[in-house]
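With one protein chain removed, the remaining protein chains of the complex are shown where they sit.
A, B and C are the chain letters, set down in written order, and residue numbers restart from 1 in every chain.
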Amino acid sequence: MRVKVKMFAAARDATGASEVVVELPELARVRDLRIALESEYPQLAPLLSRAMFAINTHYADEDTPVPLAGEIACIPPVSGG
Amino acid sequence: MRVKVKMFAAARDATGASEVVVELPELARVRDLRIALESEYPQLAPLLSRAMFAINTHYADEDTPVPLAGEIACIPPVSGG
Amino acid sequence: MIQLTTFPIDSDALVRQAQVPASGAVLLFLGVTRQHTSGRETAELRYDAYHEMAEKELAALEEKARQKWHLNECLIVHRLGKVPLGEASVAIVVASPHRHAAFAAGEWLIDTLKMSVPIWKEEHWADGSSDWIHPEHDVKHSQATSTNK
Partner (left out) sequence: MIQLTTFPIDSDALVRQAQVPASGAVLLFLGVTRQHTSGRETAELRYDAYHEMAEKELAALEEKARQKWHLNECLIVHRLGKVPLGEASVAIVVASPHRHAAFAAGEWLIDTLKMSVPIWKEEHWADGSSDWIHPEHDVKHSQATSTNK
């Protein structure tokens, strides 16, 4: 399956896009998404190791299934305030 | 010696004056002032037991000598803020 | 800067004075006349002070807070006389490079002000009666602590 992943801040700068598309096996989980992104965008690796993912605007953990349809986002360490 | 003592808040209401005069022995200390005030103004007793005294705008302790000239004040428990 | 005033406190102006590029954090605390206290209704508060001494004590608090937390700004204003419902009796503004100093200094300043500065509050209740408030705490200063238990 192909999923879209929103990119923010340094992750957007590193990929050059506010949204990227990655190919994932069916039933993929967040950990698989992380690996697929790293292999597609090696320049993301340092940030990815510290980033979280959100699915439909909720923080996901590594075991959360990646939905076929839904909003997926890569969340680098936040720095608001 | 006769000294003037400034009165504030409930102490002023109890004595009916913003300044009272009390007769003290020479070399009197704050503890003596407290006793003299209590005997002169029995209605002050409940408040006096919880009041502090200031001499020349500094908090005094019980052993501080009462100066012949100088600004003496009775400070009931404060409630600013 | 410390100030005693009988006029309404302009907290906007105090914040503006403290909000400068050296300060990453600005904190304003307002003590406001509350309508209900333990089930009783307040009509207004009146504050009395031993004016000269209160100014000295406030200045000492400012000095101590500036030293302890390396503040960029420290402003304390206390209103005297009548303070209607919803209006501020006290405003404290502190500014510092980092936020934890601002929170710590602000809370210490209001806590210590309430313990040591010779200012008194008279509650005027909605039922027409009034009471001077004299809380059950010792006036806080080093000599008193050791000798006046």
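Here is the rule we use: contacts are C-beta pairs under 8 Å (C-beta built on N, C-alpha and C of every residue); 3 or more make two chains touch, one makes a residue touch a chain.
Keep in mind the model is a prediction, meaning the values are calculated, not measured.
In the full complex, the chain left out of view touches A, C.
Within the complete assembly, residues 6, 8-10, 13, 47, 50, 52, 54, 57-64, 73, 75-81 of chain A touch the chain that is not shown. Residues touching the missing chain, restricted to chain C, are 11-12, 15, 19-36, 85-86, 88, 97, 99-100, 102-103, 106-107, 110 (touch as defined at the top).
To be clear about the criterion, only the chains that are shown with their structure count from here on.
Each chain gets a centre from the mean of its Cα atoms; for chain A and chain B, those two points are 73 Å apart.
Distance between chain B and chain C, defined via averaged C-alpha coordinates, is recorded as 25 Å. One inter-chain figure worth recording: chain A and chain C are separated by 50 Å, centre to centre, where each centre is the mean of the chain's CA atoms.
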